[in-house]
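With one protein chain removed, the remaining protein chains of the complex are shown where they sit.
All chains are identified by letter, namely A and B, in their written order; residue positions are counted from 1 within each chain.
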Amino acid sequence: MNTKALMSSVLLSCWVIAPASALEVKLGVLTDLSGVYADLAGEGSIQAARMAVEDFKGSERGINVTITSADHQNKPDVASSIARRWVNSDGVNAVVDVPTSSAALAVNEIVRDANALHLNSTGGTSDLTGKACSPHTVHWTYDTWSVANSTAKAVMDTGLKSWFFITADYAFGHAIERDASAFVETHGGQVLGSIRHPFPNQDFSSFLLQAQSSGAQVIGLANATSDMQNSIRQASEFGIKEGGQSLAGLLVFLPDVHAMGLQAAQGLYLTESFYWDLNDGTREWSKRFADARGGNMPSMVQAGVYASVLHYLKAVEASESTDADTVIAKMKEMPTDDPLFGQGKIREDGRKIHDMYLFQVKTPEASTGPWDYYEVVATVPAEQAFRPLDQGECPLVNN
Amino acid sequence: MTSFVNLGRETGRSTWAVSGHALGFAALLIVAIVAPVFVYPVFLMKVMCFALFACAFNLLLGYGGLLSFGHAAYFGSASYVAAHAAKVWGLTPEISIGLGVLTAIGLGAVVGSISIRRQGIYFAMVTLAFAQMVFFFALQAPFTGGEDGIQAVPRGELFGIFSLASDRALYPFVLAITFGGLLLIYRIVNSPFGEVLKAIRENEARAVSLGYHVNRYKLVTFVLSAGLAGLAGSTKALVFQLATLTDVHWSMSGEVVLMTLIGGMGTIFGPVVGAALIVTMQNYLAVLGGWVTVIQGVIFVVCVLLFRKGIVGVLTGNIRSPRVKSRRKSQK
Partner (left out) sequence: MFDFLGIPPQALFGQLLLGLINGSFYATLSLGLAIIFGLLNIINFAHGAQYMLGAFIAWFMLTYLGLDYFWALIVAPIVVGISGIVIERLLVSRLYHLDHLYGLLLTFGIALILQGTLRNVYGISGLPYAIPQPLSGGTNLGFMFLPNYRAWVVVLSLVVCVSTWLVIEKTKLGAYLRAATENPALVGAFGINVPLLITLTYGVGVGLAGFAGVLAAPVYSVSPNMGADLIIVVFAVVVIGGMGSILGAIVTGYGLGLVEGLTRVVYPEASSVIIFVIMAVVLLIKPNGLFGRAA
């Protein structure tokens, strides 16, 4: 057959096969553009969503995707009113990202009875797939249970058994401390004490002093972002490591390490589900991301936005609908596979599972350049990394 | 001398002023009834709640001459109580809101009675101190839910009969509350009580010498202002079905000052305009992200330097330049 005829028949068949009307999908990236999570999520999350839409090539499949975004300023009331307006009045089909546990819970409620989905990547609370679980929510990248348990498990596997916690005095901090302590105590470790600091806080010297005098092998930091960064920098000032104690950050992200600098953060143990330098797949995607973001490598939550949006769009295509119940059933039915998180799946309670990795922050000498911060210490397989289905008290799970 | 002359001028123009105000109320009512057709109703209800909050604050600042830095305490505590009553105790909305208002009144009475003894900036700082203590309590107490706040608050059924779950049904209810509150403030201000209050603001020493129990007037105003702020807070909890720490944070106290300042202190409609402007700006300029803070700062600066009368003050050519009671060295 001559090439011209082949080409024309291929083109013709494409045109014939294409659906008569396109599916309209509207995504809303609800993130923090001006507060403590702006570097972690923020504009990067919007960028990640855009990349997912571009890579999906919806126009070739008869699906038109538009993206809108807003800043919820880490406040549950702002998040709630934006999500409410989007879902009830602006025709948004999926609310994506949503940092800050309180905001995530608020959006969770808005979406529960509406015809829209909540694809959460940055919010931490494990209640999203536990007590507060909803048929319309997918919790992607991580949660408080998984980071607390994975970090505690992996640190204890290196032989460090006695712990002291410095906890931020709010729900998130309490939850992480509770989950990590429970793990430590049921696995042959000891919790020598804990202390709660006001949230947010600038000066940790007195709390570090108490941690030092407890003699614990590990000081677990049950706090995040600037509190955690300040704790770590001041810990190096007070010679914590020289005194023989290790620091475990129960929630640390790559941009935090970048902000602290290796001098202060070296030796820190942390758990993440994604790192730009893990494998060729992550490297290739991250480089594309960084080129659009002025050289800043993606955080795991930004990777989560990409992966969750991509999987959502695939489910929309497969079910040929934007109806929330139909699409989410499809999302849970289809196993996930992307270059960022590898293979995984979404459970009945909305929890996406994938491997988690224990990293240790490199010393300044060992690092070859900016963003080369982590060494992989251990991998926690997906089935063990997240809270077992029957322990979450989620009403959607038939026990 | 000056204050008497002003008072006289004030009463002399009362007919004109009253009909002007009546027109203003009527216009507002018409706008409020028609608007939900064009504008998202939940946004409008937010504007109304904050308008009531700002008007309540203005009662204390613009008419009473007292700057409170901690008004969020009454707004927020009422919000928490109403939310808890509706969600955990399952009470009907009018009772939940009522409980919220009672909480705010009680808190206002306590804080007011202690802070009234001080003047000017010291008064403001005492109110701030108490507001911070309320914030701390809200943060620590288990029933408030800390960072998460109280979520999924049911809107309930008014009087046990009319369901308020839909925005359409809730709107007239919120409208009635807001207008009721505004009319109440108007009545307070244009009454003998209100006249004495303005006299105290202009020249406290003189009012004392005339035999008025100045502290009693101030306290009553404080409590009224706190109670109405509580009304706004409780209603807001039902509209958004949320009560959070934002409601008791000192930045909320700062925002209500901004709304009153822009709109026009000491005017009836000023705070309404100010609230509408600030809430609109926060919502529709949200796309600008972090620059909203900068814009608010610029508005503060511009208003204070050039626009002290506020929008309504400038529009109505208000004679009285809004001045806050404090120790002024020039008068000694």
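Observations on the model:
Keep in mind that, in the parts below, contacts are C-beta pairs under 8 Å (C-beta built on N, C-alpha and C of every residue); 3 or more make two chains touch, one makes a residue touch a chain.
What you see is a predicted model, and the numbers here were worked out from it, not measured in a lab.
The chain not shown here is touched by just one of B:Val18, B:Leu285 or B:Val298, and that residue is B:Val298. Interface note: of B:Ala51, B:Val126, B:Ala237 or B:Ile311, the residue touching the hidden chain in the full complex is B:Val126. Looking at A:Asn230, A:Ser246 or A:Ser308, the residue that reaches the missing chain in the full complex is A:Asn230. For the options A:Arg61, A:Arg178 or A:Arg196, the residue in contact with the chain missing from this view is A:Arg196. For chain A, the residues touching the absent chain in the complete assembly are 34-36, 38-40, 169, 195-198, 200-203, 205-207, 209-210, 212-213, 225-226, 229-230, 233-234, 237-239, 243, 255-256, 258-261, 263-264. The chain not shown here touches chain B at positions 67, 114, 117-118, 120-122, 125-126, 128-130, 132-133, 135-136, 140, 250, 254, 257, 261, 289-294, 296-301, 303-305, 308, 323-324, 326-329.
Rule of thumb we're sticking to: only the chains that are shown with their structure count from here on.
Chain A and chain B have CA centres that are 40 Å apart.
Contact residues on chain A toward chain B in their complex (touch as defined above): 33-34, 38, 69-71, 75-78, 80-82, 84-85, 89, 101-102, 105-106, 109, 169-172, 199.
On the side of chain B, the complex with chain A involves touching residues 40, 42-43, 46, 139, 145-149, 151-152, 240-242, 244, 246-247, 286-287, 289-290, 292-293.
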